[in-house]
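A protein chain is absent from this complex, but the other protein chains hold their places.
Labels run A, B and C following the written order; every chain starts at residue 1.
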Amino acid sequence: MAADSATDGATVAVFGAAGYAGSLTARLVQRHPWFQLEHVTARSDVGRRLDDVYPHHRVPLVLEELDLDRHGDVDAAVVAYPHGASAPVVAQLRERGVKVVDLSADFRLRDLATYEEWYKPHPAPQLLDDAVYGLPELYRERLRGAALVANPGCYPTATILALAPLASAQLIRDVVVDAKSGVSGAGRAATDKTHFVTVDENVSAYGVPRHRHTPEIEQELAALGADTTITFTAHLLPLDQGELVSCYVTLTDPETDIDTLTTLYRDAYADEPFVELTTTPPGVRDVRDTNICRISVHRDARTGRAIVFGAIDNLWKGTASQAVQNLNLMFGRPEGEGIEV
Amino acid sequence: MAADSATDGATVAVFGAAGYAGSLTARLVQRHPWFQLEHVTARSDVGRRLDDVYPHHRVPLVLEELDLDRHGDVDAAVVAYPHGASAPVVAQLRERGVKVVDLSADFRLRDLATYEEWYKPHPAPQLLDDAVYGLPELYRERLRGAALVANPGCYPTATILALAPLASAQLIRDVVVDAKSGVSGAGRAATDKTHFVTVDENVSAYGVPRHRHTPEIEQELAALGADTTITFTAHLLPLDQGELVSCYVTLTDPETDIDTLTTLYRDAYADEPFVELTTTPPGVRDVRDTNICRISVHRDARTGRAIVFGAIDNLWKGTASQAVQNLNLMFGRPEGEGIEV
Amino acid sequence: MAADSATDGATVAVFGAAGYAGSLTARLVQRHPWFQLEHVTARSDVGRRLDDVYPHHRVPLVLEELDLDRHGDVDAAVVAYPHGASAPVVAQLRERGVKVVDLSADFRLRDLATYEEWYKPHPAPQLLDDAVYGLPELYRERLRGAALVANPGCYPTATILALAPLASAQLIRDVVVDAKSGVSGAGRAATDKTHFVTVDENVSAYGVPRHRHTPEIEQELAALGADTTITFTAHLLPLDQGELVSCYVTLTDPETDIDTLTTLYRDAYADEPFVELTTTPPGVRDVRDTNICRISVHRDARTGRAIVFGAIDNLWKGTASQAVQNLNLMFGRPEGEGIEV
Partner (left out) sequence: MAADSATDGATVAVFGAAGYAGSLTARLVQRHPWFQLEHVTARSDVGRRLDDVYPHHRVPLVLEELDLDRHGDVDAAVVAYPHGASAPVVAQLRERGVKVVDLSADFRLRDLATYEEWYKPHPAPQLLDDAVYGLPELYRERLRGAALVANPGCYPTATILALAPLASAQLIRDVVVDAKSGVSGAGRAATDKTHFVTVDENVSAYGVPRHRHTPEIEQELAALGADTTITFTAHLLPLDQGELVSCYVTLTDPETDIDTLTTLYRDAYADEPFVELTTTPPGVRDVRDTNICRISVHRDARTGRAIVFGAIDNLWKGTASQAVQNLNLMFGRPEGEGIEV
């Protein structure tokens, strides 16, 4: 290990720091009062300073090509690689004793068969049992001291937080989730789909009818007691950061009134520093550049459905700031250090 | 009647032409090869030329305060007034023998009690029986020669067209409609909600959980054979024109396969000049500034749901160009005259 | 020649129809009452239907790889190729007797040395003398019946129209042009620079301090009598279509008053169907999807400068609809056919 953590704080490397999620993680770690950003690596833009690629992040480190012998000499690593590419690197890091937050989907699904149904053969299944699902609001105790954390997907983060109180109360019979995301959620790759002229003044669904975040949401709802098959559809919107999930829930007890629903959410999130409840539907502007998930719950008296909205910043609570929240828990730091408002 | 329709085309007045819907209607009528735009009236901006208020519409008429003695001397009028304010003017126009397309909700609901439950006491209930619901794809024959047409709401237009084939086939058990609209749908009134800084980089739901377009949609689905209570939620998006409805349908027969669904839609819309079917989810850019509704149908094999997307331009097919489509039918003109691509 | 032009209208091919400019040209030709769109060719997306690549243009032709033996069998071609790549194809088309509107810069600069200073060795200098600069407001008579037209750049179109009355009146001593363009002006190539997340909520200058449209503007101002070296700077804005030039003119006679300036512009453009004068600064929304250039002239009494704003749609008057305007002139058609409001 590089640093004397007791005095200096832990050292961190960010692998895959040329992308939107990785670069923001690098910035948050770099400004963190206790962690020290040691390395940033990437497959593109090698040799460029990160503050040249992303001026607004102001991280004055040079992007390097990954060399585990040099870059593995840290206390922790955040791996921002695509699915499938991440697991082998994570495995090597774990062998070296480096704690890891993995931003990919590789360790999110606890069931190997489910992973391989939605993705491909798993490159490191032996680590699945060790990985903790990095949603602190659900797994805070297990995350304290964890060595491998699977950072949740952005849509699952918003959706699970929006539905957890209903799931825990066994109130979910069926759910339709209509999700809306800003373009940064599609990543930095310049394609027809992310071209300004394609997105501007537009909105459309994508990944219909099978979005890979579906099994992750179902896994966590089931863990809370709601064993249901959900309908999940994502839409791309003309904005950069922000994600809204609109959840339409058929309740097991359609007579559940709005007071009961409201109380359920208040009780569930009373002590959560990064969950806000509101009576009016949240907007993604309300949570831009924060680690906050803002939620409102409503009741459609005509159909007996509950309607729940959850808004996050897909790059922050949906990815990078949640990764730092997890790092804080893994290293025994105050949970909000470096990511508070 | 002012004009010799046989030779000159019919004369048209647009009342409420200072708003987004009215001004676009005025433009479409003004460029129409057969209709003649005779008057534009408004409650704001009186005395200004319409092409000063809306340069891009290039309508060189002066906005006047309504004076039925002067402005009622036309063959047809399009009334772009708010709900409740419209019906009294429509009644006076009908007394003078003027054919009317009403853009408000006042004559859309055939059941007086339903109207009064969602709106307020009806100012002219005696006309309800005469009004034809102006969705040509459903009521083409009744619209030919009609004297009073209730132009559909923008959300109902997209939603009913998206669901009609399923409704007619008795396939709808339950529907969740998640609607997304550009800001022009909120009208020209300058408010906190329509301020650029409020809307930009934002998305949120509004009118939850009771949106007034709900009974209009239910009425038309019921007329087609699907007597269901729907969940309808609208969201405001950072774009000017365009509306997308994402419809999640629980089918009466969940085994219905995608080929059956596709065939159903192809058959239903084979001869419709303004409905386009596509296999990929439509974007609102695809239909901007057109009278077209673009629809795709999908099947979620995991839940057995059908997912249907419908995209329109809320100001065109959602309002103004559909009003002209109705005028064409009312006066025996080719249905697409003046509004074709 | 393929068609019997007298009866059927002339046939047209668009080469490079997969880009923004080419595809819009194809749409305008396809809907033109007299021209007939015969072929669309491209280097990307070969084999796809154009209405699949660009649904909103609704051109039901398949993009083919260029084969002059097949595609050269037309009355006219619009070539939408990059600079340098265009001239060789244009030369071959001219040898076959095909009339050409070239959208590239290859034939815009009449002086070979200037071209080669700003671009590269010219592939077909022998055609320079035959090419007519396709700004109808300046060269209408020469364009009637021309066989090779160099369609102006988008910035030059707006700038020259904004400055022509001053140039003709020998009033220009010096000009600073600050130009602002929507992203479609950067073309369809998906790059870091055109990624939604790069452009959104952003504005910056590019191509500083040497923009290739500069010599084209200087050439035309000189032809009108204003032999000056201009400062021209372009900025990229978060909008799709539209271009505004803000021209700051040091006058040869700084006492010229606003009435004189206004009269100058009124006289110059009194009979121009596609130039609009306004007293308030034009916005690009005012001219979206039109062939119109909207201009206002002001006087800064404190400095004696004239300030002139010119707004166009870069894809329409800046490229595609101006190409059709030129085609109309080349074939003796009414100048506004197919591109009027």
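We take it that contacts are C-beta pairs under 8 Å (C-beta built on N, C-alpha and C of every residue); 3 or more make two chains touch, one makes a residue touch a chain.
Model, not experiment: these values are computed from the prediction.
Asker: Among B:T114, B:Q170, B:T194 or B:T278, exactly one should touch the missing chain; which is it?
Answerer: Looking across B:T114, B:Q170, B:T194 or B:T278, the contact with the absent chain belongs to B:T194.
Asker: Considering the complete complex, identify which of C:P55, C:P165, C:G242 or C:G318 is in touch with the unshown chain.
Answerer: C:G242
Asker: Just name the one of C:D8, C:D130, C:E201 or C:D227 that touches the chain not displayed here.
Answerer: Missing-chain contact among the listed residues: C:E201.
Asker: In the full complex, which bits of subunit B touch the chain not displayed? Write them out.
Answerer: On the subunit B side, contact with the omitted chain comes from 20, 183-184, 188, 190-192, 194-201, 238-240.
Asker: To test your reading of the contact rule: which positions on subunit A touch the chain that is missing from view?
Answerer: Considering the whole complex, subunit A reaches the absent chain at 31, 55-56, 58, 200-201, 278, 282-283, 285-290, 294, 341.
Asker: Footprint of the hidden chain on subunit C, which residues?
Answerer: Considering the whole complex, subunit C reaches the absent chain at 176, 178, 180, 182, 198, 200-206, 208-210, 214, 229-231, 233, 235, 237-242, 244, 246, 248, 281-285, 288, 298-303, 305, 307, 309, 311.
Everything that follows uses one rule, which is that only the chains that are shown with their structure count from here on.
Asker: Find the geometric centre of each of subunit A and subunit B from their Cα atoms only, then give the gap between the two centres in Å, rounded to an integer.
Answerer: 40
Asker: In subunit C, which residues are in touch with two or more of the other chains?
Answerer: Expected reply: 200-201.
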